[in-house]
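Of the protein chains in this complex, all but one are displayed in their positions.
For subunit A:
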Amino acid sequence: MTVVGIILAAGAMFWMDGLPLARRCLWKDFWIFLTLLLFGVGLLLIHALKIEIASPVYAISVIFKPVNQFIRGLFS
């Protein structure tokens, strides 16, 4: 159900904003639009199908936790 909804919504977005780009022959804009849309829909589908993937917040945490330790060290 959710999967169908996501795909329908993506189709509507493509119809609203993607197709006009192709009609106006703005191919660069069109391909960027399509890549981003597929990426987003892919992520949403992964979440809808309850497949676990690492969140970008986790990546930020891994990078910045040591910096945080350093900053806290300055204040203790």
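As a convention for this text, a residue touches a chain if its C-beta (ideal position, glycine included) is under 8 Å from a C-beta of that chain, and two chains touch if they have at least 3 such contacts; residues count from 1.
What we mean here is this: contacts and distances are computed from a predicted model.
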By UniProt, of "Putative hemin import ATP-binding protein HrtA", "Molybdopterin converting factor subunit 1", "Spore gernimation protein" or "Phosphate transport system permease protein PstA", the chain left out is "Spore gernimation protein"
Given A:M1, A:M16 or A:L49, the residue that touches the chain left out of view is A:M16
Residues of subunit A touching the missing chain are 9-10, 13, 16-18, 21, 26, 28-29, 32-33, 36-37, 39-41, 43-44, 46-47, 53, 55-57, 60-61, 64-65, 67-68, 70-72, 75-76
